[in-house]
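Inspection log for the structure reproduced underneath, given as structure tokens.
Our next item is subunit A:
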Amino acid sequence: DDANSVTLQLQWVTQAQFAGYYVALDKGFYEEEGLDVTILPGGPDIAPPQVLAGGGADVMLNWMPSALAAREKGLPVVNIAQPFKSSGLMLTCWKDTGITSVEDFRGKTIGVWFFGNEYPFLSWMSQAGIPTDGGEDGVTVLKQGFNVDPLLQREADCISTMTYNEYGQVLDAGVSPDELVTFKYEDQGVATLEDGIYALEENLSDPVFQDKMVRFVRASMKGWEYAGANPEEAAGIVLDNDETGAQTEAHQVRMMGEIAKLIEGSDGSLDVADYERTVATLLAGGSDPVISKAPEGAWTSAITDAALK
Partner candidate 1 sequence: MTQDMTIHAQGLDLTFDTNDGPVHALKDVNLEIKKGEFVSFIGPSGCGKTTFLRCIAGLETPTSGEISVNGMTPDQARQARAYGYVFQAAGLYPWRTIGGNIRLPLEIMGFSKSEQAERVARVLDLVDLNGFDRKFPWQLSGGMQQRASIARALAFDADILLMDEPFGALDEIVRDHLNEQLLQLWARTEKTIGFVTHSIPEAVYLSTKIVVMSPRPGRISDVIDSPLPRERPLDIRDSVEFIEIAHRVRDGLRAGHIDE
Partner candidate 2 sequence: MPALVVVAVIIAVWTLAVVPMNAHLTADQAQRDGLVMTPEAPAERQEYSGLVLAFKNPQIIPLTYTQTRPRLPSPHQVTAELYDSVFTKKITSKRSLVYHGWVTLSATLLGFAIGTGLGILLAIGIVYSRTMDKSVMPWAITSQTIPILALAPMIIVMLGAIGIQGLLPKSVISAYLSFFPVVVGMVKGLRSPDAMQLDLLRTYSASPSQGFWKLRLPASVPYLFASLKIGISAALVGAIVGELPTGARAGFGARMLVGDQYGQPMVTWAALFAAAITAAALVAILTLIERQTLRRMGMEAA
């Protein structure tokens, strides 16, 4: 029934990045709240905000830059919870390219994820005053696919990686950390909030929906707590839920370990300071900023307040 069923749209395929939700489902935390939760995995062509707009899901996970951009496009999504405290995004470069600082990016080729995930990078570059159109003293941007080959094949000097996934894959390919230089967005002061929980504004005005979200967030956070405390088991649960059967245990265990670092210090409620920093970063996007003015009503603490009571 409508009052108790929730459909969650992930922003990527089933992996430990979303362990909290799978654990909550698997351990019956949702059921305890009387919820009937369906988790929809994402993929390369799925824009979660679009699925939300089309009514295919009630809540989605999203990176805040992409969510705020959707808001400006006229799709009023609202952050109702923020399980991820810190950003796992970074650039990973070959050390032998001579890159040691941001200034060294000039003249280099850098792989970037697009699909709404390019905003943090573009903001960063514009703050650093580095053009991204491939000139002599700018960077050449490659739209990066879903793997780390551009780096391994040396088509790119740096690529985007997540601490919990792609970076590990570079290492798995036999590369030792000594050969690499990394730039974490967190360290560069351009971190933006990742993997928040978002719902549509209009739905949130409905008390039944609101109640549903409260229970959903509460159970999800319980799931995250459990996953953080039991990384191996959580990874196992993720593996059970991976219908492709192609994920490996070692990989998911490591990912879970790294994810645990990112959720550390979050009880699920949005830290306003983090939010402000994200907005400031995005507004600083130079000639073509991601958002043109500070958004209003893009988040609410109502849900987490009720959930964490």
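Per the selection procedure, all candidates are chains of the complex that A comes from, given by their letters.
Simple rule for what comes next: a residue touches a chain if its C-beta (ideal position, glycine included) is under 8 Å from a C-beta of that chain, and two chains touch if they have at least 3 such contacts; residues count from 1.
Since we're looking at a predicted model, the values are computed, not measured.
Asker: Touching subunit A in this complex is which of 1 or 2?
Answerer: That would be candidate 2, which touches subunit A.
Asker: So in the complex, which bits of subunit A are touching candidate 2?
Answerer: Touch list, subunit A to candidate 2: 13-14, 40-47, 50-51, 53-56, 94, 96-97, 145-148, 152-154, 169, 172-176, 242-248, 251.
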